[in-house]
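All protein chains but one are shown in place.
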Amino acid sequence: MDINVGVIGYGYWGPNLVRNLMETEGAVVVACADLRPDRRALVRSRYPTVKTLDHAEAILDDPKIDAVVIVTPVSTHHALAKRALEQGKHVLVTKPFTRTVAEGEELIRLAEENGLVLLVDHTFIYTGAVRKMKELLDTGELGHLYYFDSVRVNLGVFAHDSDVLWDLAPHDLSILTHLIPKTPKYVSAVGVDHVGTGFADMVYLTIHFEDSFLAHAHVNWLSPVKVRQILIGGDRRMLVYDDTEPSEKVRVYDSGIQVTTQEGIYATLVDYRTGDMWAPKIELREALSAECEHFVDCIRLKKMPITGGAAGLTVVGLLEAASKSLAAKGRRTAV
Amino acid sequence: MDINVGVIGYGYWGPNLVRNLMETEGAVVVACADLRPDRRALVRSRYPTVKTLDHAEAILDDPKIDAVVIVTPVSTHHALAKRALEQGKHVLVTKPFTRTVAEGEELIRLAEENGLVLLVDHTFIYTGAVRKMKELLDTGELGHLYYFDSVRVNLGVFAHDSDVLWDLAPHDLSILTHLIPKTPKYVSAVGVDHVGTGFADMVYLTIHFEDSFLAHAHVNWLSPVKVRQILIGGDRRMLVYDDTEPSEKVRVYDSGIQVTTQEGIYATLVDYRTGDMWAPKIELREALSAECEHFVDCIRLKKMPITGGAAGLTVVGLLEAASKSLAAKGRRTAV
Amino acid sequence: MDINVGVIGYGYWGPNLVRNLMETEGAVVVACADLRPDRRALVRSRYPTVKTLDHAEAILDDPKIDAVVIVTPVSTHHALAKRALEQGKHVLVTKPFTRTVAEGEELIRLAEENGLVLLVDHTFIYTGAVRKMKELLDTGELGHLYYFDSVRVNLGVFAHDSDVLWDLAPHDLSILTHLIPKTPKYVSAVGVDHVGTGFADMVYLTIHFEDSFLAHAHVNWLSPVKVRQILIGGDRRMLVYDDTEPSEKVRVYDSGIQVTTQEGIYATLVDYRTGDMWAPKIELREALSAECEHFVDCIRLKKMPITGGAAGLTVVGLLEAASKSLAAKGRRTAV
Partner (left out) sequence: MDINVGVIGYGYWGPNLVRNLMETEGAVVVACADLRPDRRALVRSRYPTVKTLDHAEAILDDPKIDAVVIVTPVSTHHALAKRALEQGKHVLVTKPFTRTVAEGEELIRLAEENGLVLLVDHTFIYTGAVRKMKELLDTGELGHLYYFDSVRVNLGVFAHDSDVLWDLAPHDLSILTHLIPKTPKYVSAVGVDHVGTGFADMVYLTIHFEDSFLAHAHVNWLSPVKVRQILIGGDRRMLVYDDTEPSEKVRVYDSGIQVTTQEGIYATLVDYRTGDMWAPKIELREALSAECEHFVDCIRLKKMPITGGAAGLTVVGLLEAASKSLAAKGRRTAV
């Protein structure tokens, strides 16, 4: 029997989830809710078999629906997901998971108590590039890790209900916390609302860890060029993940630092070593396709998702601390 | 009569200054001092007419020498420049100008009192790219300015007597303060010494101004790839300066933000606007050649250099404040 | 009343046409034929309202169908299009138009006699990039034209029924003949079948014109990297069209040649001039969407398509001559 899925929200991202769910074996989208008549009309023209609704309740209460996909602004995530879980439905919710750690914790508890799957749509985790990087990092290819530096900047699209931190940084933070098994301790963030919307449109975010590992992200809606670049430095190798590259998205540099101590000289001598570069083949399957398949698998096999509530919560915890720091003009804030 | 120049230091950067001075009309290098015998031998093989010396004093005290070029570690700048100015010699000193604001102020005073030229080698200011950007900014092409974001990262070369902040950030800070006529107020800097030399090898630096303009620089000796990119955002246009591009180093984007306020809707609606891109022709003359010519001009015509003591001092002031912030784990520090 | 469209062929390219036709106002896909059961199943899963068929005849003979879209191998184009036109249906056929000039001429005649629209799917002509280049060339921005040089190389996909010339070069030739209002005179082509399929997998094609203008295309299925670059040189300006660039696909260089004749010197002195570069904003709408809309417009308004039979025929004429030259080891062959 197919899993009957109801989708709430058919705005910018919803169509991608509906399309992928439709092509996922074992799942079928049976209903889609959106407040806007023109979005519902678009659903009907594309998928005449999907029932369209102007409110979420009919999906949340429909006993024939097994799973709910929530693709709405973050302010609505908690209420919608809570009701879905209480009605015994599995939930897939877009990022960021929730507005607060408290909201996220309640949803995690509800999912556990009811034996339901709760998957947070950290899409990048399902890309071939991030999966390849995870493999490289887990096998220790990079050696002792130094830093994670991410730049995610472009022009617009301004979100209407959040700053650029909550809009773009979830991507960086989900990748960071997925790849790096270290505990963040302090966060500081500075940013500006240049346009006067009440929301920062550029933010620099620094994350300090228990050791000297340092993470940094630059998220910006006011950049003339699109940059999507993550550097990860280690003492054995370093890598660059450039998501704007069509195929060679991950490049591993057999380069590093050589420290020598000469007898009689007290200063540490440091030299650098450059070597070959290597771009492993990356699986180019659409990430959402893998994510939807994983959602179905988790439901069928009662597995914990790779990007479950816990992963979502970690990201929300960092965002919450970063927002506090932002309000305090960059003050170092405990996570 | 040619200006007789003595050069102190023939390490990494000295050869570039000697070569350019030699080809500058009106100047001639007559002596070069370096502690290392092999460096002196190299000078002699290249320039048989240049006298080589194993100590700076013979240059500083030589009455036939009109100008001294100091290409040594920053810790020696103040003492060498002071003596040169006291002996009535013009001075060109590499960046960073001095270790402290106090040192810099003394040199500026000495130069003024003796009517001597004091030029700080902020090389980038003499590039065609920075000159073109100065022109664009001075004519208001970019509109109201939002931010300055610089990334200057690569692998090595580790300096032996300074951290990456004092080694690389002078470039960014000299460009920033040359282009943007705004007053920096606060600085914060975080960084790490990953290798154990006692000096930070990666630093993130944020500079707050009197208004909402924000500047940020990422300087790093541990990056697998070389990046030299500056973004400058304005409300009318934005630009990218990529120094690794062979010819189209500056790109101006006729892109920006459109703010609309619809009647009856209280939220500001922001949309972005993309337009043409334009890469102005950049003069490709070697920056040091223009700088050496400017040094000679300033001496002959008793002019103030574009990158004189004051420009050097502004950069040192920012570095000093950044170092304090770095020691205080990123605490916001007044400039 | 919507135009009822029947699509023949749902392989690699068919899905793109069906999707765009479905979203074109005034058109609706009512039937789709494909020999392969799995492709028909895919149509049904995506578009439950489209009737699927295992043969083309039911579409060609269906009186309720107004227009036929032929997305099959070139060997079948003539027979299918001929029958469609004879049955009074408008035709959109993928490139290359036909196997021979004779076949193409018959279809053009049939379309004319029956007052039907015959559109050849030269997709690139409908891209924002080619439209912008057409505008630049038509206004004489480039001055006197020197050459057109195209490189279209990548790894695979090997066509099963044609060589790389007939597979890839139609793109270059359709762009060339659309942009450059000059008459081709001779063609020469060399190529190799390295893999032993009986079809050349790499071809170099040269086209000579009535004047000294020269066109050249390199098409290749055996390249490790994907290149999609066209250079057009003129005496006032030159341009580069790089289709792999995400946004700045067309760059116009205000660069050229300066010829000076010094008195008393008989030789022509040539110098080059470099100037600004300019990347005009390119409309990023999907080309097939514009093409489908144009097809509907031509039907409704009884207009001649931009890429009608005549445009298709010109390309086929060049391909036919090139194939002759290829068989004759590159011998210069009249078009």
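Letters A, B and C mark the chains in the order given here, with residues in each chain numbered from 1 onward.
Heads up, the rule we're going with is that a residue touches a chain if its C-beta (ideal position, glycine included) is under 8 Å from a C-beta of that chain, and two chains touch if they have at least 3 such contacts.
This is a predicted model, so every value here is computed, not measured.
Engineer: Can you work out which residue in A:79, A:259 or A:277 touches the chain that's missing from view?
Structural biologist: A:277
Engineer: Decide which residue listed in C:128, C:184 or C:233 touches the omitted chain of the complex.
Structural biologist: Checking each option in C:128, C:184 or C:233, the one touching the absent chain turns out to be C:233.
Engineer: Looking beyond the chains shown, say which of C:109, C:194, C:285 or C:303 touches the absent one.
Structural biologist: The missing chain is touched by C:194.
Engineer: List the residues of chain B that touch the chain left out of this view.
Structural biologist: So the residues of chain B touching the unseen chain are 22-23, 45-46, 48-49, 226, 244, 246.
Engineer: What is the set of chain C residues that contact the non-displayed chain in the whole complex?
Structural biologist: Residues 146-147, 149, 151, 153, 155-158, 160, 188, 190-198, 202, 204, 206, 208, 212, 214, 216, 218, 220-225, 231, 233, 235, 238-240, 251, 253, 255, 257, 259, 267-272, 274, 329-332 of chain C touch the chain that is not shown.
Engineer: Determine and list the chain A residues touching the chain excluded from the picture.
Structural biologist: So the residues of chain A touching the unseen chain are 247-248, 254, 274-281.
Here, only the chains that are shown with their structure count from here on.
Engineer: Give, as an integer number of Å, the spacing between the C-alpha centres of chain C and chain B.
Structural biologist: The computed centroid separation for chain B versus chain C comes out at 52 Å.
Engineer: Note the residues in chain C that touch 2 or more other chains, in rising order.
Structural biologist: Residues of chain C touching two or more partner chains: there are none.
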